[in-house]
Structure formats: structure tokens, C-alpha cells
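One chain of protein is taken out of this complex; the other chains stay put.
Chain lettering (A and B) follows the sequence in which the chains are written, and residue indices restart at 1 in each chain.
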Amino acid sequence: MADEVLRVEGLHKHYGPLHVLRGIDLTVRRGEAVVILGASGSGKSTLLRCLNFLEMPGAGRIHLEGRLVGREARDGRIRYPNRELSALRMRVGMVFQQFNLFPHMTAERNVMIGPMKLRGLSEAEARRVAAANLEKVGILEKARSYPAQLSGGQQQRVAIARALAMEPSMMLFDEVTSALDPELVGEVLLAMRQLREDGMTMLIVTHELGFAYNVADRVVFMEHGVIHEEGTPQQVLLNPQRPRTRDFLRSHTLFRLPEQMHDDPPGPFALTTREQG
Amino acid sequence: MAYEWDFAAVFRHSDLLLEGAANTFRLAGSALLIALPLGLAVAMLRLARIPVLSWLLAITTDIFRTAPSIVLIYWFFFAFPILAGVDFAGHTAVTLALGLQTGAYMAEVFRGGIISVDRGQWQAATALGMGSATRMRTIILPQAVRRMIPIFFTRITELYKATSLAAAISYAEIVQMANRAASETFRPMETFTIVALFFFTTIFCVSRLVRAIERRVAVPE
Partner (left out) sequence: MHEWDFAFLIDQRHFILQGLLGTLRLAVVSLVAGTVIGLVGATARLSGSAILRAVGTGYVEFFRNIPVLVQIFWLYFSIPILTGVQPNAYAAAAIATSLYAGAYLTEVFRSGIASIEKGQWDGARAVGFGHGMTMRYVVLPQAFRRVLPAFTNQVLEIVKTTSVASTIAYAELLYSAKLLSEQEFRPIEAYTAVGAAFILVLLPTSAIAGMMERRLARHG
């Protein structure tokens, strides 16, 4: 299908004897935001890292924008030439839990370096691209700061801008708010929702259930390296069918504020209030 | 023309090399006998932060660490006995030079290991109600020692290699004995190949042993 950005078929991944991904099938359409939930160790990060080839996947196929990634050899296994992977990574942006900004470059340089060295932009063009993307995540005024001079939330937004500057056809987010102080989580989630509204295709691993409920088109629950349950946010988060999904959601909502406290004013990502989008 | 190696000639003089090896070990051992207690004492005194003394010790250890070992050996062999009005053999001079220098290095190893333990550990131990001695023995030292192992043995290796410099004042350690053997056999290349292998093998084996120990006492960090 033409509007499929990503199609994963039967993806497996081993770490030595550890079978981490046991046959993942997943499709992401253009402009869709898919949230992946799952317990620690269920293989969420591994899946995302395989999709960007930071880890080499085992068996299975990955199609990006309708084309198979890698070349199929005679024995049916897929080879991934380095040159192709570098080009692919430019089309798939990734944002990490630990930001992974380059500490020896200013925020602006962090965003500029990829477009300059890989897309062949001139210094001036790259600076314009950087400004546009830093603006988009609301942090243009920090362009000249070094990562160490920024708060976690600001660093993470620079990291998002760095990925955006490569003009990827989709973005991967791996628990991008998990390393942040609670009061900084909101600014990053807001930037991500803005992206969603601009039509970016996104695959998001997060523990922020409110965000998943409000922003995702689809929620996927992973367990032991397979997709255990999948559906709309309402289905998976409010009416989970499988016991493991229910346990997971219960443990994530053990301690909540009483409902009325959400009423005034309504929190942007409260689980109980679906905003109009 | 290809050179014909002949190790047999060297082995006929193996008694010289064996005596040299024994002296090398003796030298390293006696220098360590000075270095370890000295290093520990200096480290403790510096950690005690006694105003003038700490500063003096810092300067002195720095001086011993920056002077080349061979210069120290010459100084303790040619200059020190006259200055101090004593008379001693090469063995004592080298032991003093290398012992004091290694002591200075060891002081830094011990001190560095102890101050590398996170301040939170000191506070947590104190909060549990431990006195300073208990805290040192049960909380700080076990962590410090573990961290010190690699650099501690690096220093011992460097000392062991430095004993070869005693040859410069004709002390009969293995290099000097090799010199003597070479001039009798006219086989310097073979002789020094053997000496090189002697050092390489001993250090290599000990370093494997140390690595095994490290793994035994390692805790996940």
C-alpha cells in the first residue's frame, strides 16, 4: 500500500541465547502515531533499535515506504549493506531516552551537522534549517547554548530538532521523557503532539498513558518479544482484553489523583479527558 | 647473509643469568619493602590534612615522581653517601632510589583510591552510626582497594622494570649479568633476547593472575 511508511514482518532478534524479539508484525501508515507499551525487558527498545539498524535484526523483513530494506540472499536471509543503512537512517529519525546530544557542539551545531555533512547543505542553509526546527520545538532562543547548559527537557527538544532536520519520513521515540524531572515532561510531550498535528509519522515507546490516550492513533502492547494486544487507545487502555495488559495498566495507574482534581483545569494528557484534536 | 642464532652458548652461561635474575627479584622485593609502608603512611598523613606537613609531603612525593629513576639511582649511588657520610653498596643505593620513588607513587595510589570513594558512602556510613575506624575498615577500604588493584600492580610492574636500571651502576642484576655473559659468549643478541623474554614472561604471567583476582573481587558497578 502506498501510504504505508513502515511494514515489519516476522521480525526476530537474539542476543546470544536470549530471544528478545519473537516475530513482530507491525504496520505504520503515513501520518499515524503508534504508541508501544510494555513491561521493562519486553523488547520495546530492541524493536526500535532494529528499525533504525542500531542493532542488526535477525530473521524477518522491514519495508520502508514500500521498499524492502537490504537485499535478500539465496538462502532467504537478508543482507544489509552499510551504505544502504546510512541512507536509511537519514530517513528514519530517532530520539533517545538519554538525549545523546553531542556535548562539544552548541544546540544549533548539533542540528546543523547532519544536514551539512550528509545532505550537502551549505553552512548558511543548514543554519536556516536548524533555526526552523529549533523554532518548531520552541527552543530557538537556546541555539547558542551547549547541551550542558540546558535542562533535560530543553536537551531532549534539541534532540528532536536534530532528528527533524534530516527531514525523515518517520520518527522513533524511545522513552524520551523517562530521564526527565516530572515538571519537564510536559514540554517534551507538547512538542511531540505538535509534530503529530503537523502530520509526522511516529512510533513512540512511552510510559505516559495519558499521552498515549490523547495522541496515539493506535496502541500496541508488547510482552516477551511479541505484540500481545493492539487497538485504538480506547480499546487497549480502557478495555484491555488480555490479562497481562490489564495487569500492566493496573500497575501503572495504582496511584492517581482523585478524578475531580483533573476537572479544573483539565490536564492536557489526563487519561480521563479526551481532547478535541 | 642470514644470521645464525645460537642460544646454546648463552645457556652455557645460564648460571650468570640465574644469579642476575635472583638479584633482580631481591632488588624489587627490598624496594617494595620500603615503598609499601612508606606509601601507606604518606597517604594517611596527607589525608589527615595536617597544615604544613601535608603540603611538604605533597611536594616531596611530586619531586620523587618527576625525577627519572635512573637519575635517582645515580644520585643515591654517587652523591648521597658522600653527603650523608655513609658508605653503602649498589644494592642499598638502588633500593633507596626505587623504594622511595615507588613509595611516592604508592602514596598517590592509596590516597587516590580512598578519595575516589563517593562522599555519599562516607555520609551513609556515618548516618548508620559508624565510628571513623569502622567506617574506614568496613565501608571505605573494601571499595577503595578494589578500585586500586589495577594501578597498584601497574606501579609494581614499573618498579620491576626499573630494577634493570641498576645495571647503570654495575649492580649485578639480570641486565648487568647479561652484559657479562654477552662479553664472554660474543652473543649479545641472543643474551638480550632471553633477558627480554624473561621480563616479558614474568610480567605477563603476573598480569594474568592479577586480572583473574580482579575478576574474583569485582562487584557490578
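In the analysis below, a residue touches a chain if its C-beta (ideal position, glycine included) is under 8 Å from a C-beta of that chain, and two chains touch if they have at least 3 such contacts.
These numbers were taken from a predicted model, which means no experiment stands behind them.
Considering the intact complex, the chain excluded from display touches A, B.
Interface note: of B:L18, B:I50 or B:I63, the residue touching the hidden chain in the full complex is B:I63. What chain B contributes to its contact with the hidden chain is residues 3, 62-63, 65-72, 74-75, 78-79, 82-83, 157, 161-162, 164-165, 167-168, 175, 178-179, 182, 188-189, 192-193, 195-196, 199-200, 203-204, 207. Mapped onto chain A, the footprint of the missing chain covers residues 52, 54, 82, 86-87, 89-90, 93-94, 96, 98-104, 113-114, 117-118, 148, 159, 162-163, 166.
Keep in mind that, in the parts below, only the chains that are shown with their structure count from here on.
Distance between chain A and chain B, defined via averaged C-alpha coordinates, is recorded as 54 Å.
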